[in-house]
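Here the complex is missing a single protein chain, while all its other protein chains stay put.
Every chain is named by a letter (A and B) in the order it is written, and numbering of its residues begins at 1.
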Amino acid sequence: MIDKNTQQNTQVSSKVTTIPVRTWSWLHVNDTTITTIEEKEVQEILQIQVPQEIEIVHSIQEYQNLEILCDKKAEDAYLEQFQKSGVTERTIKIPKDYRGEEAIRITTDFKQHHSASIEDLVIMAGKHSDSTVYLEGYSDDSKEYYHLGRIRVILEEGASLKLVKAQFYSDKTSHQEVFGALLKENATLHLIDAPLGSKGSVQNWNIIMEGRESEASVDLLYIGDQEKQLDFTSRLEFRGEKTNGELRIKGILLGKSRKILRDTLDFISGARGSVGREVEDVLMLSGKVRNLSVPLLLCGEDDVVGEHAATSGKSDEKVLFYLMSRGLTEEEAKLLLAESKFAAVLDQLEDGNIKEQILHYLQKAMKKED
Amino acid sequence: MEKEKTRLEDVSRALYDIKNPDVFQFKTASGLTEDIVREISSQKNEPDWMLAHRLKSLENYHKIKMPVWGPSLEELNMDDIVTYVRPKTDLKNDWKDVPEDIKNTFERLGIQKAEQESLAGVGAQYDSEVVYHNMREDLLKQGVVYTDMENAVQEYEHIVKEHFMKLVPPSDHKFAALHGAVWSGGSFVYVPEGVHVDFPLQSYFRLNAPGAGQFEHTLIIVEKNASLHFIEGCSAPKYNQINLHAGCVELFVRENAKLRYSTIENWSKNMMNLNTKRALVDKNGTIEWISGTFGSHITMLYPSSILRGEGAKSEFTGITFASKGQHLDTGTKVVHAAKNTSSTIHSKSISKDGGKSVYRSSVVMNENATGSKSSVICESLMMDAISRADTIPVMDIRNDEIDIGHEAKIGRISDDAIFYLMSRGLTEQEAKAMIVRGFVEPIAKELPLEYAVEMNQLITLELEGTIG
Partner (left out) sequence: MQKNILEIKDLQVEIEGKNILRGLDLSIKEGEIHVIMGPNGAGKSTLANVIMGDPRYEITEGSLFYQGEDIKDDRTDERARKGIFLSFQAPEEIQGVSLENFIKAAKGAVSKEPVKLFPFKEELKEKMESLKMDPSYAKRYLNVGFSGGEKKKSEILQMMMLQPKLIMLDETDSGLDVDAVKLISENIARSRQEHQSMLIITHVTKILQKLDVDYVHVLSEGKIIRTGDASIIEEISNDGFMAMSR
């Protein structure tokens, strides 16, 4: 029921198994807690700006049966939500051979009169097209907004897509998202995702390199601060021959935050000549954080190369000392180090605005530490 | 040494498959009931507290559910398993006195020879009871105790009661509960303060009866400043019915002590191997696990270390080779529960002919593990596209002043490496075998020579596909 006075949502929690292969229950890494709402009416907040050659359809009918999310249970729970409360459906069609300078911009910006946004988005990149999409999320600090999104991306043969996602929702906002991508022959996906905001993101990625020689390059940035709980599940599926996938994760944990990341490289039998890598690097800036990593490597094909690496630790004392010997305070030095973790990814962002926002968000989060 | 090699080269899996006729002194009915448990206890003349422990474990067994992760255990039907088979002999300390057929089994497996040449003591278990136990005189004089578990329950009741199934309680999981109810045989080792046992003690477990289970319990306490190398060997002939191994190993490594626990598991391919091994390490103590898993149909094995004392260390080196019809789910768990503790894990696996090898681990750094370090390296070698290699490692870190590094790799033998070796005259088969042996070399060099040689033989046999 919507509380008429404050227009808050009534939230219901449930557990779904998000890990591809279960392990010991006492570790509590098999399941994710997801939140659904009781409300039957949500607003259409999603705004899309596209160059004229690109078509937007207010429906996902055509892709109704497209199953590219690995997490059936989470997806089913979310689909129930779509039924219950209504959903904003949009399909963006990037035509064959499209080569535009102008990026497609998709934004969700919660304002006072909003309460919840539930989105079902499909982006179809036509054959040999080359485009850039920005997907951003913002909210003010006035109340507990609810955001749920399903994003499915199809890259047709030879298509190339750079997708930059960043959300800076306020600490009171609930944010959950499932993302699926299907890459056909020779398609290339470059995804940069920075789900920094909200009271604790729950995100799921499933990228299927189905076509021969398709490639996925993914950068994930996260920041855990205060008492937030971050729950991430990513999966790169190598299905076609000579596919190439790499996932690079940089995380910063502060305060009493808790993060769980299950990242999977899954080589299906037949994916001959494929190469996959996943690397997670976590900077822990507080003694009270909880850092859970499950880097899964699943393999059914011998002619592949799969690697994953994970490192976790605090700031290097020697580096801090060096920076301070050049006049920086300890806080400034730590901030510099934290920024340097994100630097390589930030350098790839053409949009200066998003880059600024990310750095600003990081500074804010680190300040809250003191 | 040359002669020794030739002898082992002639040996194939056939050696392990030699079956003795199924004669026994006593055998319980198959299945698991309170009566059967009482029967086992009475056969051993146990003190009341042990019987009570068994019964409580049985209760737990019925209450606890099967694990919802890992390989499917549906082929296991407890109603068909005979939990206790007493061989036609009692405990001897001279091979002369051991019945011919049993003695020959162990002789073929090289036990007597190893005992003479390179061990400080041997325990040999046949089906459910230990048939032979002996240790060098001088160690006895230094106060080292090495005896079978049943004897320990009687003679060292106080210390056994204090430790028995405290590290692996029957409430831990279903097969720990099963073990608690029907355990039989195994070794008890006590190394007093400051004593360094210079040569290894070895216990060998041989399961001969078809459709039977082996539930040996090994309890080792290494006191302050002492050290020991313990070797566990096991095998069983191949039958068409399921055999079960649900043993338990509890290791207590006290302050500044060092314990190395080496195992080569070579169960036959009808075996369900659900073993639980755990070590508790005190201040500055070290536990070294050396683990080679080659046989069995299904294995679930995760030697674990709890580092509760400051500066405690755990080193795990393991190799798993999963071939046709095998699902080997192995790995390790480490809990860093004190300052400045460290762990290293080095695990290698090979999957071939449809075999499935799963590496499963957990490294937990508690809030009080300041200054601790952990390094995990995990490599999987795939030999074809019908096999599987899965790695499911978990790191749970609750302290920022730690250092943890984890690396895993999956791949196959590179064509370039094979071409290079063939260009020097080795056939493709020889080149592959050499590369695979090179792959497992870091483990081989930690094993006593006979085991390393045996392991290389097993690998060669597996690669040739002669093991059925």
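As a working rule, contacts are C-beta pairs under 8 Å (C-beta built on N, C-alpha and C of every residue); 3 or more make two chains touch, one makes a residue touch a chain.
As the structure is a prediction and not an experimental result, all values here were calculated from the model.
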Query raised in the report: What shown chains does the left-out chain touch?
Result: B
**Report entry** Hidden-chain contact residue, picked from the options B:Ala181, B:Ile221, B:Leu244 or B:Leu421
**Finding:** B:Leu421
**Report entry** Touch residues of chain B, complete complex, unshown partner
**Finding:** 414-417, 419-428, 430-431, 434-435, 437-442
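Methods note: only the chains that are shown with their structure count from here on.
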**Report entry** Computed distance of Cα centres, chain B from chain A, in Å
**Finding:** 43
Query - Contact footprint of chain B on chain A as seen in their complex - result: 21-25, 27, 29-30, 253, 267, 269-270, 272, 284-287, 289-314
Requested in this report: Going by the contact rule at the top, pick out the chain B residues touching chain A in the complex.
Outcome: 68-70, 358, 360, 362, 367, 380, 382-412
